[in-house]
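A protein chain is absent from this complex, but the other protein chains hold their places.
Coming up: chain A.
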């Protein structure tokens, strides 16, 4: 859309290869269809369930037990996603961007082949190309995984309630999904190979895990599944999961209605003909290395988003990078995407917002004696009346002593963590120091004032 603003002739090729279970979706990419949007909506559904419980203490009276309908929720969520898909189609049309629902692959210099659902092929040439093919969930490579397991690609449109669920993985995807499924009243177990939320501040990651455990989610630590078998067909059916310990020779078995795999995502770069045009990719990870202007080793081919090597897998980063790239190419701008201090939020039952260094990373980079960590537990006012979870919420900032106690890491664990973190990220971008933080007055009573 940005390029079309500068009167360039633009085409978008978007195609979703169906999941092993046959699921597919419309225009908009991962975020809209099987990522941020449905995730946050289902997380909200779970939070509302909790709010209903709290409401009694605030005076709301209702006698019936409140139950949750998976079908009603999924239908509403899918309807909203559908409206977004439609919105994109309209926006592209209005901006005169040609859209083809076809699978694109390079076949030669400046040439791409587009194959649609029915197998019809067309060839297109262009001056420049932008690859933003994203990633898809990884499978375990064990018997029964593709036949019987689902992934996040399937979960948000599942036409039946998943029931008793085993979530395999400890990524934020795994924990967020486990979190809202449990919040909706389902029996959830998480199977973790080693640590939670690799790459995130581990002190906080453990607090998140603890909170989830205290709230009814079981964790099986240091095990990996080795076999998935179907006991009974159905919607949902019944599955038997066999798992092996990563430490000793122990084998365990468990029965679940649904097994959700969330062990990572792989870049969609292997089957799009990159070899035909000489674009180098990291053979191990499939990711594409680019320079700080998002250019691949082939000058007329650019890449953005989750497929980039050593960059963050976040929607707003991809969008920002894409827009700025186009502005540099066609509007004479020079601004590059700033990948430093990008804030993020994990929407687990206890939300976690972060910006900058984790404590471990700060210690590694600057040395323990050169950083100061200020921290505090807090109790959101809204949780006092229903007597919920005293002393679970937590905030910490990490400061660089040698640089005027500049804030280099911000972490908050509590409700609305995303809303809280956003402004702090802006402040960090302005070079916030501890002194400036101290001299800023808090808004009272909110969580962010802590």
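Here are some notes:
The definition used in the following text is that contacts are C-beta pairs under 8 Å (C-beta built on N, C-alpha and C of every residue); 3 or more make two chains touch, one makes a residue touch a chain; residues count from 1.
Methods note: contacts and distances are computed from a predicted model.
Of "Serine/threonine-protein phosphatase 2A 55 kDa regulatory subunit B", "GPI-anchor transamidase component GPAA1", "thioredoxin-disulfide reductase (NADPH)" or "Oncostatin-M-specific receptor subunit beta isoform X1", only "thioredoxin-disulfide reductase (NADPH)" is the UniProt protein name of the chain excluded from the display.
Touching the missing chain, out of A:202, A:295, A:370 or A:416, is residue A:416. Contact with the chain that does not appear here is found for just one residue of A:111, A:245 or A:436, A:436. Remark: the residues of chain A touching the chain excluded from display are 28, 31-32, 36-37, 40-41, 44, 59, 76-77, 80, 84, 87, 314-317, 320, 338, 341-345, 353, 416, 418-427, 429-432, 436-437, 439-449.
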